[in-house]
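Dumping the structure here so I can ask a few things about it.
With one protein chain held back, the other chains of the complex are shown just where they sit.
To keep things simple, chains are lettered A, B and C as they appear, and every chain counts its residues starting from 1.
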Amino acid sequence: MPEIRVGVYICHCGSNIADKVKVAEVCDFAATLPGVAVARDYQYMCADPGQELIRRDIQERGVNRVVVASCSPRMHEPTFRKVLESVGLNGYYFEMANIREHVSWVTEDPVAATRKAKALVAGAVGRVELHEPLEERYTVMNKTTLVVGGGIAGIEAALKIAASGNSVWLVEKEPSIGGNMAKLDKTFPTLDCSACILTPKMVSVAQSENIKLLTYAEVVKVDGCVGNFQVTIKKKARSVDLAKCTGCGICTSKCVVKVPSEFDGGLAMRKAIYTPFPQAVPNKPAIDREHCRQFVVGKCGVCQKLCPAGAVDYDQVDEDVTETFGAIIVATGYQQMDPSVGPQWGYGRHENVLTALQFERLVNASGPTGGKVKMKNGETPKAIAILHCVGSRDVNYHESCSRFCCMYGLKLAHLAKEKMGGEVYNFYIDLRCFGKGYEEFYNRVLDEGVHFIRGKGAEVITDRDGRLAVRVEDTLLGRWREVPVDMAVLSAAAEPRADAERVAQVLGIQRSRDGFFLEAHPKLEPLKTATDGVFIAGCCQGPKDIPDSVAQGAGAAAEALSLVTAGKVKISPVIAGVNEERCSGCKVCVPLCPYTAIAYDEEKKICRVNEAVCKGCGTCVASCPSGALSVKHFTNQQIFRQIEEVAAV
Amino acid sequence: MRYAYYPGCSLKSSAYDYERSTRAICPELGVELEEIHDWNCCGATAIPSVDPTASAVLAARNLALAEATDVNGAEAVTVAAACSSCYAMLTRALNYYREDPAMRGLIGQALAAGGRTLAGTVKVKHLLEIIVNDVGLEAVKALVRKPLSGLKVAPYYGCLIVRPKGAFDDAEQPMALDRLLAVLGAQVVPFERKTKCCGGALMTTKEKSALRLNEDLLHEASSKGADVIAVVCPMCQMNLDAYQSNVNTAYGTHYRMPVMYFTQLMGLAFGLNERRLAVGKGTVSHAAVLKRMGV
Amino acid sequence: MSGAEFEPRIIGFLCNWCSYAGADLAGVSRLKYPANIRIIRVMCSGRVEPAFVLKAFAEGADGVLISGCHPGDCHYLEGNHKAAARARMMERLLAQFGVEPQRFRLAWASANEGEKFAGIVKEMVEAIRPLGPFRRPFARMDDLARLETEARKDAEPAAGGETGA
Partner (left out) sequence: MEPNLQVLREGDLDHGFAGLVRSYPGAGKILGCIQCGTCTGSCQLAQDMDYTPRRIIEMVRAGLKDEVLSSKAIWYCASCYSCTVRCPKDIKVTEVMYALRALSLRRRRSRSVGLSPVFYSTFSRLVNTLGKMYEAGLIVLVALRSNPFRLVKLAPVGGRMFFQGKLGLLPKRVAGRAEIQKMLAKTAALQAEALEARRSPGGGGVIDAAGDAGAHDGARLHGRAIPGSLETGVLP
């Protein structure tokens, strides 16, 4: 066996590591460890020149084991394995010490950080000596992709995948796809009608042969991993048989129960059997069992009696569908914060204080007022206030900027001015018009005579005349002002959906501190997540406007396609095996394996591991009383050595 | 229910009617008040303006004394404060002590110099919080013998009972007093300015400004037809009541709005004798209120 | 880690899918927690055998943490249930050795619980610090296999006994 020559590479990660960890000191320390032939530190190990360092040391200095101390192995382990393989060294002669996520980013004291980094490097060096060469294995990639969420990002992703000839499922929680975009009136800065550009895409989804659309359905369980996700989808009882329903609408028109419409933000009523909006896809109703008389009181049956197609089915039950997918795209979107959490803004207390999404419905030609801006009493307001940053950029609610409110604030100001004349005030802190054509749109709205007051609307109060009044500092003048208006529109923060925590748990996605889903890398992997094969697109990752959501949907489709069209997927060689000499055939391991990968060989009286089925968790190994089981790359010897070394520093 | 009672300076002088009525209703509610021995002034909002740190030390001395008060061996002593300003200043000191390491050190050392120690386990509650949350509205309801039927009451919280922390109710639109008055049978006026400030000590130093704030409050209360404003703080009572004629002079108005402590209204609803509640001791006569109640 | 105050050394066995990712998230979120923990990655908390824990104590660790996915979320379906069962056994065993219960902990932390992970480390450090350094009752590696076998035997009939947790 050739002499073991370990190369150790300590990464600065710019200043990410080097600011806290004394890199040179760690490097000097590594050089003293047994078996270490080369120890270097370098600015960016993952960059080309960094990789080249490793290659050259392997070729020129006989390095045959490699330790890189840098970021999480969950990020760059595959990168460095490839480096080894590119010069003919087995990729598993490699170990990573995580001195960024686990050290420099989480430690206050540089001395403590440096010491911890040394311990982790020592552990990695000790361990890598005992590594064995392993061969990658491949499994067949399932070709179908799952898209979760039928807003604009999910729709775009599904359409792109379908266009490539691959099959895709689109799962939407509501009775119709369309998401938040379907509620909007015009879109900034071009003032395209939102429905006019969205509904053709929605129809394409319904018509595509490659898309299987499941509305009123939720993903409840995901097992397996990239290439072979086993997903359980709960189809909620719609109480309407979609195969029979013709969408004629008789049921809805005859239904006697009225409920505030979620789609219209409660400004109009819908029925208990309803399609959320006229252009819904599928354009077939669902029964809201919480309000339906048939379910609440136990008798009614009007819709069932009147349905000419016999499609109404009160006995429908929730149904679980299980399917295997190669990749998953999550596009579950955002929700608008309920501004009544801040009573100072008057929402819920004053009837003419609306959220921006409610106001979108008010100015929408297909909305509850036919596009006329009206107060509760039916009169046209003479002055409207639009309050920016309601709950955004505010540590009491959401610290982050909601990113699209500045622009829709301008858009709504323009629409209000156009539809009702009168005075329109924007109360803002900063106007962030960063996109293409956005600043130009701001200029246009300025020219239209909309008032801009730089100051955050502090409160909406009733003045002595019974009118609403916005109290604010005009910060550019340095003066306190009370501006009387008839209606106030609150640009409430975009926040993670109420069920984001559950969705994250089910799909194994991380969330950032703001509660939105976390991407694998903020710059270079904006669509990937920490789980291979699970991608995110659109506002579930953070607030973004329509062009960005569409781009992300298409991008996520490309990510998924690049996986599924490869046909096969690499799977880890980390699997268990039995040392036949030592196995006593006690069968303790057999029931422990969740994949039933271990079987008892009656003839030889020993247990065997089915390598095709084993996933490498090592639970069996930990329980083997005779020490006959072992799991590759996580052997007892390797872990013992790692314990010894990390404990010694 | 036994509490370490912190009356504060006002309740011993200008707000003696508040203390009288508090003392009258608490036994009915099963609330025992054990006055903290040798308490000192909380500092109000004046001393922080002179020395923000020393004011916290002064307030903290009371907390240290409270922790030493015998309240039947309860696990942690709870201070009952009736004055909102005292409540806020005691809470301020306690929060500094609990959450700001530098202030904790300083307060601890200063108290030690006077031979006192503070564990920080003490809780501070406003009397309204105790009645609504600890006693509970059900228990209050059971005591109502003469409901305030037909009496339109504007529930006025002022600032310091709900801010800066909003510990027991919303900092912007609290409801505890609204709910309590409703249980007493009163018709509660929706009072939008319920947490606006009465000006506090500014009545002495910036009278013109303070009168404006009080006029705004009186205007909303009277335009909504209130018969009386219910208050939870001596400062609010003094500014709205004793200075009401100054408001009228300055603004040419004719308000005659009685301003009563919520404890007085509770006592009346419980059927207690109005003398025990010091009812009638307002600058603006309470007669109209009593008449409407048929007392 | 300097100064007079005792700084316990903790070895943490973290599953690759949840807790290791959770620790990564703590880093990405720049949460600060004590540097006392040395993390060893395993594929599943079910992989952690009692010998690892004993080995860690034998090598001078003052505390050991095992952390994996929440029950029901295991990447390998139920490895964490096995870890939990084994941890109960470990607690009894360690108690017999006179190891204070604060020195050993099994905790669930998911991939999106960076704050929880940082909190667990803080709590452990604070709980162990007053105990002082760990005194090793088993000094030699050779003892480990024997101890482990004994532990299994001891743990079986001890149902209902105190776990010290």
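Criterion: contacts are C-beta pairs under 8 Å (C-beta built on N, C-alpha and C of every residue); 3 or more make two chains touch, one makes a residue touch a chain.
As the structure is a computational prediction, the values presented were derived from the model and not from experiment.
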Note = In the full complex, the chain left out is in contact with A, B
Query = Who touches the missing chain here, A:R432, A:K456 or A:K587?
reply = A:K456
Note = Touch with the missing chain holds, among B:Q109, B:N133, B:S149 or B:S223, for B:Q109
Key: Option from A:A37, A:I429, A:L446 or A:A558 whose C-beta touches the chain left out   = A:I429
Inquiry  = If I consider the whole complex, including the chain that's not displayed, which of A:V395, A:A498 or A:L524 touches that chain?
reply    = A:V395
Query = At which residues does chain B meet the chain that is not included here?
reply = 9-10, 12-17, 38-41, 43-54, 56-58, 61, 88, 96, 100, 102-103, 106, 109-116, 159-160, 163-164, 166, 171-172, 195-197, 199-202, 204-206, 208-210, 213, 238, 242-243, 245-246, 281-283
Task = Name, in rising order, the residues on chain A that touch the hidden chain in the full complex.
result = 344, 389, 393-396, 429, 454-459, 471-475, 478-480
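Definition applied: only the chains that are shown with their structure count from here on.
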Task = If you connect every pair of chains that touch, what shape comes out? Choose line, ring, star, complete or other.
result = line
Inquiry  = Based only on mean CA positions, could you tell me how far chain B sits from chain C in angstrom?
reply    = 52
Note = Seen from chain A, its contact residues with chain B in the complex are 342-344, 349, 461-462, 464
Inquiry  = Going by the contact rule set out above, which residues of chain A touch chain C in the complex?
reply    = 72-74, 98, 100-103, 105-109, 111-113, 115-116, 119-120, 123, 223, 225, 501, 504-505, 508-513, 518, 530-531, 574, 592, 594-595, 615-619, 621-623, 625, 627, 631, 634, 636, 639-640, 642-644, 646-648
Remark   = Residue set of chain C touching chain A in the complex reads 1-2, 7, 9, 11, 16-17, 20-21, 23-35, 38-44, 46-49, 51-52, 55-56, 59-61, 73, 75-79, 82, 86, 110-112, 114, 118, 145, 149, 152
